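Excluded from the complex is one protein chain; the other protein chains are retained at their positions.
Read from first to last, the chains carry the letters A, B and C; within each, the first residue is number 1.
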Amino acid sequence: MINKVVKDADTAIKDIQNGQTIMLGGFGLCGIPENCIQALLRKKVTDLTCISNNAGVDDFGIGLLLQQRQVKKMISSYVGENAEFERQLLSGELEVELIPQGTLATRCMAAGYGMPVIYTPAGVGTEVAIGKETRVFNRKEYLMEYAFDAEFAIVKAWKGDTAGNLIYKSTARNFNPVMAMAGKITIAEVEILVPAGELDPDQIHTPGIYVHRIFQGGNYEKRIEQRTVRIK
Amino acid sequence: MINKVVKDADTAIKDIQNGQTIMLGGFGLCGIPENCIQALLRKKVTDLTCISNNAGVDDFGIGLLLQQRQVKKMISSYVGENAEFERQLLSGELEVELIPQGTLATRCMAAGYGMPVIYTPAGVGTEVAIGKETRVFNRKEYLMEYAFDAEFAIVKAWKGDTAGNLIYKSTARNFNPVMAMAGKITIAEVEILVPAGELDPDQIHTPGIYVHRIFQGGNYEKRIEQRTVRIK
Amino acid sequence: MLDKNGIAKRIAKEVKDGMYVNLGIGIPTLVANYIPEGINVVLQSENGLLGMGPFPFEGEEDADLINAGKQTITTLAGSSIFDSAMSFGMIRAQKVDLTILGAMEVSENGDIANWKIPGKMVKGMGGAMDLVASAQNIIVAMQHVNKAGESKLLPNCTLPLTGVHCVKKIVTELAVLAVLENGGFQLLERAPGVSVAEIQAATAGKLLIEGDIPEMQL
Partner (left out) sequence: MLDKNGIAKRIAKEVKDGMYVNLGIGIPTLVANYIPEGINVVLQSENGLLGMGPFPFEGEEDADLINAGKQTITTLAGSSIFDSAMSFGMIRAQKVDLTILGAMEVSENGDIANWKIPGKMVKGMGGAMDLVASAQNIIVAMQHVNKAGESKLLPNCTLPLTGVHCVKKIVTELAVLAVLENGGFQLLERAPGVSVAEIQAATAGKLLIEGDIPEMQL
């Protein structure tokens, strides 16, 4: 097997350059690459285009990169929980491209599966369709959407092995597997890193071929956005 | 949960009609729905269009359906291990459409993911491209291939639960998950059927939403085509 | 006139045995509380879960297990987890039988606007555009009029659209209405104590009233 292990988050992201496009896995604050975000904050790389379903909250997740003005453009489906985000957007400091969540996921998958474009009905007849090629198949109209082209994908998994194989836990899976497939270089941080051979080949969610660098992260906060409970 | 269990293979396939299009999972003889194939033999339904990567061997798998002249057309990528197949093809009794293996898999996925067409470079410049729309993206030429439209998909999994969730074993996975997504009605036979709740949600390969009928099969022969071994 | 829970309760009657259902944020979420005993329904959460269960007991929250509203939830026996591409794949492939979501406006030809108010902060469409573009059966749960007292059932939407020609049915605090294939809101049921005239007054789009309009059974 090919060993994909790097020492830590700083090593993993060390060649990310100002102005590059990076994907960041997660849905809200669930399943986000906390260690790599911290390393990006330390590296102070700027003018990033970030492809991520959400933009974190003011003081956690991608929100921290926004606080440090490291993000030039966000490509997301929902960005609603972030006051600093709103300020930068309204002041023109931040570009935002909002796209449907399924389109976001499928444009990642297209990149990982070598498909140059995909067709989706999402956004037909809306402002999302402006400037896009449309086509009718079986009497239904679709938009043609391009595969993403991102220099780096940064994902978070639960377990991983030294060969780069990844297993996600529960709904922290979300965008991570499709982004893992889509980066020219894919960086994975995991809660538990094991030697190759300890994971069941049938249970791998992301095969190691898609993962270029892997390390075991630490100090996961895993903040909850909406703590909803019922009483016993 | 919604209960998808039916009594047996005969019940599962009882409404498959002459002339319909069915997908059959498996690669060679590995991971094929043996019980449903037997039930199709008993039902003697004819003029089937079968979408399957291979056509079995003379006396096993889809080869048995060919022996009984139940197949009008095969859509496959490789059909080489079958003398009766060859006879029917050369005599004009059987139509065959040969398509690249990745195109076959991806046309299934397209159906399961609601994508009307996909683009693939496979077959560009060859006779596979004849009559097909081509398009250049990023200086590379692609063929436009349509999602399959099959009345039934018949797949074989290792374990399944009453809610229709499926887990495959080893390379018997192959085409089964993509075909399971692609049938208007999907029938799954499993070696082990368990109550909903016994499978780990993180390890499900095919979510039950894609599966309409499930039953526990029996008497699996699981014939090996090429028994290759090394000496201890 | 219904309160939010009343709207949810009425919509729950549209949920049939064996359905896979996606519930949007707000009133639609409440529908889960009113699905009758004996009706087996599977809730899809578009962040990657089939078989969404109730909120966890206090102290049992799992940060890795949330719904599309980012609320902590639980799984059920028979649940399955998948990635976002498969989640929207099954939505696009119309495997999800029923989508229930809120709206700011619905037009008489079934257009829906629910994601953006120009000039105000834009939060994004999330999965709503995918859901309304793909679902075969879409029910809107909303108030009949907005806070300014203006009808939300219009000849044409004034806000940026989420999807076109897709809403099949609307349940408000006043009425149940079908959106007709050729345009127009057909009044199906009145909320308890609400008159046809009140509904007519609150509906700006074309309203079709045929015969006696029954009162809702809740």
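The criterion applied here is as follows: contacts are C-beta pairs under 8 Å (C-beta built on N, C-alpha and C of every residue); 3 or more make two chains touch, one makes a residue touch a chain.
In this text, all values refer to a predicted model and were calculated from it rather than measured experimentally.
For the chain excluded from display, the touched partners among the shown chains of the whole complex are A, B. In the complete assembly, the contact with the undisplayed chain comes from B:S77, out of B:T11, B:S77, B:T134 or B:Q216. The chain that is not drawn here is touched, among residues B:G123, B:G164 or B:G217, by B:G123.
From the options A:G112, A:G125 or A:G217, the residue with contact to the chain not on display is A:G112. Counting the whole complex, the residues of chain B in touch with the unshown chain are 27-31, 53, 76-80, 86, 90, 96, 98-106, 108-109, 120-128, 158, 168-178, 205, 222-232.
Hidden from this view is one chain, which touches chain A at 1-3, 111-115, 161-163, 165, 181, 195-197, 201-202, 204, 207-210.
Keep in mind that, in the parts below, only the chains that are shown with their structure count from here on.
Most remote from chain C, judged by the distance between CA-atom centroids, is B. Chain pair with the most C-beta contact pairs: A-C. Chain B and chain C have centres, each the mean of its CA atoms, that are 36 Å apart. Separation between the centroids of chain A and chain C, computed from CA atoms only, is 29 Å. For chain C, residues that reach two or more other chains under the stated contact definition are 49, 75, 81-82, 85, 88-89, 91-92, 134.
Among all residues of chain A, those that touch two or more other chains are 106, 120, 168-170, 173.
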